[in-house]
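Removed from the display is one protein chain of the complex; every other protein chain stays in position.
Moving on, here comes subunit A:
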Amino acid sequence: MSDNRISVAKTYKLYVDGKFPRSESGRTYPVTDSKGTFLANAAHASRKDVRDAVVAARKAFGGWSGATAYNRGQVLYRVAEMMEGRREQFVAEVAASEGLPSRKAQSVVDAAVDRWVWYAGWTDKIATVLGAANPVAGPYFSFTVPEPTGVVGVLAPQESSLLGLVSVVAPVLATGCTAVVVSSAERPLPAITLSEVLATSDVPAGVVNVLTGRAGELGPWLASHGDVNAIDPTGAGPVGRVEIAREAAGTVKRVLAVPEDEPDWTQRPDIARLRRYLEPKTVWHPMGV
């Protein structure tokens, strides 16, 4: 009986504004594992999905950036808990997508959850590290506080489908920015599962929007968009990155400097990504008033 059962092939959708819509274009593409076996269909996002996602991210920015750092940390920690709950699924998807043996995939998933927790911990500490009480020559208190940059376009790594993805998305959220993420094109399943995790944890709608599709197609639209404040070109590749930088120049976006090749994501990160998504604000306050 069970031998004859027809498997349920899934057609996944995008994650925009807390909902799971189809691509505006109606396009989908087949996702295969590392050996070419069919896994599922994924939505093939178009530039209009980018447009909708940016609107959602902008709408969510006020609430997320205005939340207290402590609250953001709690929400992100909750995401890590939910990821832990989906551990088996993540392991299976990472193993299939990246062609890793199960044991190796387990350690990747563990590292991804740990990475998320690491960034969750930074939410209420980063202001102390990057902010300052400035010594000035005059009767003023002068403070510098880091503030979130705004909407960040993230082209996620093409190779590392979960650990790489978490390493580029978590710092955006930790600073209080909101994200429009273009997942790995060939290996989107862990990103889709992460969006299901985000939808069921306490992350407000629109704070993260996950589009599955081609970074080469969507990247330039994100880079030239007037309402995107920063862009991480990691997944664009060496050639695409040049175009991203050129398109981003028209609106003076923050473009994250990334290495030529994908880095070893298992290495412990520093706060460079957090720093890139924060803008220093300096306040001069008269003394004795």
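Criterion: a residue touches a chain if its C-beta (ideal position, glycine included) is under 8 Å from a C-beta of that chain, and two chains touch if they have at least 3 such contacts; residues count from 1.
Definition applied: contacts and distances are computed from a predicted model.
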| item | value |
| --- | --- |
| Missing subunit (named according to UniProt) among the choices "Lactate utilization protein", "Deoxyribose-phosphate aldolase", "Nucleoside ABC transporter membrane protein" or "ATP-binding cassette domain-containing protein" | "Deoxyribose-phosphate aldolase" |
| Given A:22, A:58 or A:254, the one touching the chain that is not displayed | A:58 |
| Candidates A:66, A:85, A:250 or A:280 - the one touching the absent chain | A:250 |
| Full-complex contact with the absent chain, from A:101, A:135 or A:226 | A:226 |
| Chain not shown, touching residues in subunit A | 50-51, 54, 58, 221, 224-228, 247, 250 |
